[in-house]
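First the structure, in the form of structure tokens, and then the observations on it.
Omission of a single protein chain aside, the complex is shown with its protein chains in their original locations.
So that you can tell them apart, the chains are marked A and B in the order they are listed, and the count of residues begins at 1 in each.
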Amino acid sequence: MLLNQFLILSAVLFSIGVYGVVTRRNGVMVLMSIELILNSVNINLVAFAAFREAIPGEVFALFVIAVAAAEVGVGLAMVLLLYRNRRNIDLARIDSMKG
Amino acid sequence: MVGFFFSQVQGLDPLTSDEVLVAQNVFFGLIALVMILAALKMVTTENIVHAALYLVIVLAGAAGMFILLGAEFVAVTQILVYIGAIIVLFLFGIMLTKGSFGTEEGEQRERNRMAILLGVLIVAVTSGSFIDSFRDAELNRQAPSTTADIGDTIFGQFIIPFEAISVLLLAALIGSVVVARRDQ
Partner (left out) sequence: MIELLAATTSSLTSIPLGITQEGNWFLQNAWLIPLIPALSFVGILFFGKRLPRGGSELGIAALLAVFLLSICTGFAWMDHRDNFHGEEISQTIINGEHGEHGEHGEHGEHGEHGEHGEHGEHGEPSLAVVNTATWFVTGGVEFSVGTLVDGPAVMMLFVVTLVSLLVHIYSTDYVAGDRRFTHFFAFLSLFSASMLLLVISENTLQLLVSWELVGLCSFALIGHWWEEKDNSNAALKAFLTNRVGDMGLLIGVTILFFASGEMIPDSFGSFSIATTNTLASSGLLSHSTLLIAACCLMAAVMSKSGQFFLHTWLPDAMAGPTPVSALIHAATMVVAGVFMIARLYGVFFEGFSIGGSSINLMALVGGFTTLVGACLAFVQRDIKKVLAYSTISQLGYMVMALGVGAWTAAMFHLFTHAFFKACLFLGSGSVAHSVHSFDMKSDMGGLRKVMPQTYRTFIIGSIALAGLPPFAGFWSKDEILVGTGGWGIMGGTNGNGSYTFMLVMGMITAALTAAYMTRCVYLTFFGEFRGHGNPHESGPRITIPLWILAVLAVFAGFLNLPKGFQLVPESLQERFGHYVEPVAGYFPKISHATPSWSLAIISTIIVVAGISLAWNYYFVKVEKASKESGQSLTELPDGLTTRLTIARMGHTLLVNKYYLDHLYTGIITRAVKEPIAELTYRSNQEILDRTVDTVGRTAVRVGQLNYHKIDQKIVDGFVNASGRISSDSGEELRKIQSGKVQSYAAILFAAATILAGLLIVIV
């Protein structure tokens, strides 16, 4: 197997994740797209770990999973708060920072 | 199937190494295809519950990739944490925030086009650089990493980051409770 096939797969997943973050207007969907991005990063990390035959890459992937869990927790709490205050989680309508 | 991969990677199988490689490549191709399709469906589908289920497929595919790469502990963690916990969290989030969304307007369609352009740009730049740097670097791992090795590394070399992560999780826990609770 080539290293590149994993790397390019992760690049494709990453860009799909970015597409989701940019286009989806539902707050939960944006969070899910972020998970996709984090996963593609994880594939990258583990692929390099296998390539270099080094454990730290995998350890980092585990740390990313832990941080992702924390991020989802806080992110969903924020979405819930948003929902409670505005009765919708349409990110396109949240533009109080408009300049 | 998992056991099959294990034996492949450990080289205990009577198959020759060429056959192993072919099998690995075939499975990689299959899983990758499923992952990409599921990811595309996820970001485009209108039904948000379906999107969450598509995400499950992508995450399971990623776990398969980890096994192909010989990182079984990460794969198991992936399934436990992501599919077991995070997805459930998402489903609850979806349940609690049922809101109506308007149809896509012209502005939105234009944004989608720009986002596709952006995605292609990212793929082009990163893939280009990957191909440029690791032209045909082979992955020839002799044995999968054992859980014991990972444990040693986490509690030896990475003990401080590990502690930091535990504090971060606690902070996230408290933070999400504070953010989400109803004000008295």
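The rule we apply is simple: contacts are C-beta pairs under 8 Å (C-beta built on N, C-alpha and C of every residue); 3 or more make two chains touch, one makes a residue touch a chain.
This structure is a prediction, so every number in the text was calculated from the model and none was measured.
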Touch criterion as defined above, residue of A:Ser10, A:Thr23, A:Asn44 or A:Asn88 at the omitted chain | A:Thr23
Per the touch definition above, residue among B:Val125, B:Ala143 or B:Ile174 touching the missing chain = B:Val125
Chain B positions in touch with the non-displayed chain are 111, 114-115, 118, 121-122, 125-126, 128-129, 132
For the chain that got dropped from the picture, name the residues of chain A it touches.
-> 18, 21-23, 25, 30, 91-92, 94-99
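Keep this in mind: only the chains that are shown with their structure count from here on.
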Within the complex, which stretch of chain B touches chain A?
-> 21, 24-25, 28, 32, 35-36, 39-40, 42-43, 48, 51-52, 55, 58-59, 62, 65-66, 68-71, 73-74, 77-78, 81-82, 85-86, 89-90, 92-94, 96-97, 99-102, 108, 111-112, 114-116, 118-120, 122-123, 126-127, 130-131, 134-139, 141-142, 145, 149-150, 152-154, 157-158, 161-162, 165, 168-169, 171-173, 175-177, 179-180, 182
Over in the complex, which chain A residues touch chain B? Could you list them?
-> 1-9, 11-20, 22-29, 31-33, 35-36, 39, 42-43, 46-47, 49-51, 53, 55-56, 58-59, 61-63, 65-74, 76-81, 83-84, 87-90, 92
